[in-house]
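A single protein chain has been omitted from the complex, and every remaining protein chain is retained in its original position.
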């Protein structure tokens, strides 16, 4: 398909809509981003790439990184992971403590904040140097050894992280945290600070469209069955309280971040990453969601 | 594929597992069903059919019918439907009033009880003779003019329906019910009383695997886009508080009922219906869930 | 004390404050009341009476009647009553279903709507002609045989009673309702429709200030111990989500209604009833609350 032409057309359509989104403002690094930047990149499993706009500009991928830390833990553990976190859609706003209290410290799924913190706790238990090893893993997936944490973002996340601290302490009170609070949170805040471009994101997630194998390096990251399950998990849990909307309108598994990025996977076919900083009321990229809805409508390529 | 052989093999594997399920007991008609019955039927969009076990025995499809009433309303209304019900996974047990109260009388999605009651209210507003027209619609989809409501089941549902009455009154108090309570509930209880066999169920849902068109009659039921969206909705909301599990383990959109039936759709390929009365703790068929998990694992046919 | 002079002074002070209350509008009979009416009446256990303003005008006592139905049931039952309702403050807004669901159909206390409905269910089980016998009981307490239900108010309550129906059906689903829904609700709606003046209210509640005995007739209504307990219950549960405020600022047990009435009891000394229709955001009489706060401050007569 002429993806680049399609990208351009949808982009121009979106320009006509009255933009209602707002960039995240809880940390200075996100608040100061130019809201008009817009990028999209699609990579096929065969290796073809299609870019539009600011597709090579790095941005804060934020919660999108939760898929990567989950994959790293999931590749190392068997079913034990599901004794520590559930795998159901959240049903309440993404940072709610209510659910965590009712469910005795077990998060609803590994892609909400509480669940991602539990995954970090697991990685701290499993890895000798968690921050370095997670970074090395991401670099290998992306094929780019310059991917980095942004220490200022990590520091800002920590400074405004009271709610995340409330969650880890609550989980600890139920016995669902094994390691030192600060060690776990340090990994978590660094994870959220990873920076990538749309092109790098699409590349990094390509193994999920390719049965668990990185196409260019032939490295197996997950078994075919676990790859499918990771995609399934993104489908039901990848968009906070808007997973149903995204599944309904876009019809692909994916994950969003408050930096305005979204990555989606079409199993067997391609990955696509889109970036537009202003967010809708649910914390997902306002134009990113619309763009992907239009894209799967025009191309008739959803999994359903 | 040799589906029938696969069915048989999985069935025998399941015989070895210690069955933990229990048949629904809240109404006599469900409590008295022989728990050892087991049927499965797969129909391809090309018209091939594969059966195993009690695939021709009719049973109470219960909540599976909520997809059919939704499709009927969705085919008649535009976006107004989404002013009356949300489309997000429930996040709390399937008959909870908590969510309904927090969300001011708007159900989480049309497949939980509260949402299905709102859909019934919409159909009562739209149709001259709702019970007859819904039945005629189902008969047309199934190609079987003898499909019927079971009046004793409908009556039992009403007799034990206090919680459903609580929900409709709560929604009414928020202004989200337009018609007479008893008229709406009468349609709802009859809907739940529909009886079909696995073969009839698989046939009835085939339009959802075929872009919205009934293959043998060429009748268009939904547009391609709405067909995809209905499948997407089943994926995130079709299994009460276990939608994540089903998506994760089975990887197909589907819908379950407390009669022990499950129907699943592989878009572009087939529909499959399985029936085994004993339920797991979440109210889904215990062996039906395991069967479909094994089936998509063995055949490597999930959408992810 | 010169109560009448104190009443007048406080009333004039209150005139100076900017009134922020609003009359209840969910039924026409309450919405059309003249909001400027104001009455207060104090009766001592020795029989002295002190009036101010519209103290002889009858108004809809609404939830205040819940104390009277409770007393009638409490006088007939032993501890069984506490298997049907708890006796703790509600902690959530007065008509919430959330608590009722978490506590499996057991209301927090007999003075919230759900609890009062359970008390009506108990009275329907206990009495041959519940509506007539409750009325006769109230007439005996008040010494006024013309006290009556207002049938138009009862009918309006029923017409706007969806939320109360939601609650009774929810409790029924948990097995906490024994009788026909409509019979119980008919008693409940009539109970809410009772009309009394401040003078009649103060007189009716006098037995609670007099160890359980009606002073002028010497009829024992409750044992001394149960009288104390009923007062204690009003203290912690008499003001919806504002029981703490009332206890803190007024320091007397009491009960309010959305008709704008409040009755308070000083054990061993007096009862006082005040009426001003506009309500604060919690559903209690705006000026009635302020009046009683001033009254116990000026007279230094609280129980604490």
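By written order: A, B and C. Residues from 1 in each chain.
Following the convention adopted for this analysis, a contact is a pair of C-beta atoms (placed from the backbone, for glycine too) under 8 Å apart; a residue touches a chain by one contact, two chains touch by 3 or more.
Bear in mind the structure is a predicted one, so any value in this text is a computation, not a measurement.
Chemist: Considering all chains of the complex, which shown ones does the missing chain contact?
Modeler: Counted over the whole complex, the chain not pictured touches A, C.
Chemist: Touch as defined at the start, partner being the missing chain; which of C:19, C:88, C:133 or C:186 qualifies?
Modeler: C:88
Chemist: With respect to the chain omitted from the figure, which of C:160, C:225 or C:281 is a touching residue?
Modeler: The single option touching the absent chain is C:225.
Chemist: From the list C:41, C:66, C:84 or C:108, which touches the chain that is not on show?
Modeler: Final answer for the missing-chain contact: C:108.
Chemist: For chain C, which residues lie in contact with the unshown chain of the complex?
Modeler: Considering the whole complex, chain C reaches the absent chain at 86-92, 99, 108-109, 224-225, 227-229, 231-233, 235-237, 241-245, 247-249, 251, 253, 267, 297, 300, 302-304.
Chemist: In the full complex, which residues of chain A touch the absent chain?
Modeler: 96-98, 101-102, 162-163, 165-167, 169-170, 172-173
The rule is short, and it goes like this: only the chains that are shown with their structure count from here on.
Chemist: Between 0 and 180 degrees and rounded to the nearest 5, what angle rotates chain A's CA atoms onto those of chain B?
Modeler: A turn of 180 degrees brings the C-alpha atoms of chain A onto chain B.
Chemist: By Cα centroids, which chain is closest to the centre of the whole protein?
Modeler: B
Chemist: From the C-alpha centre of chain A to that of chain B, how far is it in Å?
Modeler: Centre separation, chain A to chain B: 32 Å.
Chemist: Could you tell me which residues belong to chain C and also touch two or more other chains?
Modeler: Not one residue of chain C touches more than one other chain, so the list is empty.
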